[in-house]
Structure formats: structure tokens, C-alpha cells
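A single protein chain has been omitted from the complex, and every remaining protein chain is retained in its original position.
The block that comes next holds chain A.
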Amino acid sequence: MAAWARAVRGLLLDVSGVLYDSGGEGGGVPIAGSVEAVRRIKAAGLKLQFCTNETQATREKFVKKLQGMGFDISVAEVTAPAPAACRILKERSLRPHLLVHNDLLPEFAEIDKTNPNCVVIGDAAENFTYANLNEAFRVLIGMEKPVLISLGRGRYYKETDGLKLDVGAYMKALEYACDVQAEVVGKPAKMFFESALAEMGVPPQQAGCCGCPQRLFCPACGTSGLRQHVALRELLQGCNRAPELQSQKLCPWKQI
């Protein structure tokens, strides 16, 4: 293990694509070795915070699904965009028009949604119909200064039956249609990482971040003061695929 890794007291862990692949019956399958890896991290005394851009279910449902796969995980250990968005909505007295997955709606139960003055978009999957996108578009174009809040801006993710477009594609569509810039709640927003660290109780200098090697993590770590990317599975299994990943220009591996 690299020397710096010994200084790490806590890890932020991405979930989809790192711990499991979503989709299909039962909501997905764990990636080989990952259930055991989570157990080993905890046994080693490291703190863990699951930092996900998952917006297809409430945290409660999400945690239940992962527990069903055998993961040692609790709701308090999960940082997700929807609760963070709700805090912002309340702070700024925003009333959202929601374009989100049906299963995420309970997260917004307490929020006033009458006469909307902003649009909140999440990974709505099958709810991304032309009619629904058009409705969100009309709300935005009808505002003097359109406010678009996006729960993450991921490009795509893997489901058991293939890659699926993530919320980023549809966020871009609305940005382009209305000439606005969405406010991103979730990774890679710096604030999102900061709140995950605060919830974990570990300062950035002592935290590592493990993500599926997607571009979306690089600027985040660069700006949020997290030490390095850690490919957790490789780290724990002692097999280093760094050169291979580096050649794909995915992560700033040379920092490790």
C-alpha cells in the first residue's frame, strides 16, 4: 500500500459501477468482490461514506436494495443529491417543477411545488418522454431568469443490459433549449463532496475517493481537496492497473 494511503482515515465511495451494476430484476448485481471489500474497509477502521448520484430511488430504498445484495450499509452513510437539493430549495424558497424518477418523489414530499419557480431534473429514466421534457422546457422558458437544478450531470452509466444515458444528457438538452446553465447538485460539485466529508467527519486531507473511472470525478477531486483517486478494488486486492487506466486518460493516476 502506498505511504499516503496509510494516512487516509476515510473513503468516499461511488456506488453504481463500483459496488454494483444497476438494472434488471432485483435492481442490479454486485460487482465481484465488492461486498467483501466494503467489509474489509470497515474492519480496517476506515470511515466510509457512500457518495452517489443515484436519483432513481429514495435513500431508504437504495440502501435496502444494497443491503439485499449483502452490503454493510446504512442510510446515514449515504450522501445523495435529492436531500441536498431539498436543502437548497428550502434555503432559497424555490418551488420546483420536478422531472425525476417516480421512485424519487417521496424525497420531495415536504417541498412546496405549487406555482413552480424552478425546474429540478434527475435521472428520470422512462419519465424522459418528449411530453415531460417539453413541460419542463415550458416552465423554464416562461421564467424571466430560468433556474434549472440538476441532480448530477453524469453522461451515462452501465446497467446490466447495457449503457444508459444519464441525467447529464437531458440537463444539456434543457440548457441548450433555454440558454441557461444548470446548477449541479451532486458529483462533481465541490459542495457535494464537502457535505459528504462533513457527514463522515473526516477532513479532506485525510480522505480518499474511489470512483468508477469516469471523467466526472477528476475535476471534482482536483477542486475539492480530496487527496487522490483510489481504485479501491485494485488497492485492496493488491493489483495495480494504473498504467492501463492512465492510458485511457480517465484519471490523474500519476498523482498516486
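We take it that a contact is a pair of C-beta atoms (placed from the backbone, for glycine too) under 8 Å apart; a residue touches a chain by one contact, two chains touch by 3 or more; residues count from 1.
As a convention for this text, contacts and distances are computed from a predicted model.
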Of the options "DNA repair protein XRCC3 X-ray repair cross-complementing protein 3", "DNA replication complex GINS protein PSF1", "Protein AF-9 homolog" or "Haloacid dehalogenase-like hydrolase domain-containing protein 2", which is the UniProt protein name for the chain that has been left out of view? "Haloacid dehalogenase-like hydrolase domain-containing protein 2"
Give the residue, chosen from A:L46, A:M69 or A:A177, that touches the chain omitted from the document. A:A177
Of the residues listed, A:A76, A:L163 or A:A198, which one is in contact with the missing chain? A:L163
Across the whole complex, the chain not displayed is touched by chain A residues 125-130, 133-134, 137-138, 141, 155-156, 162-166, 168-179
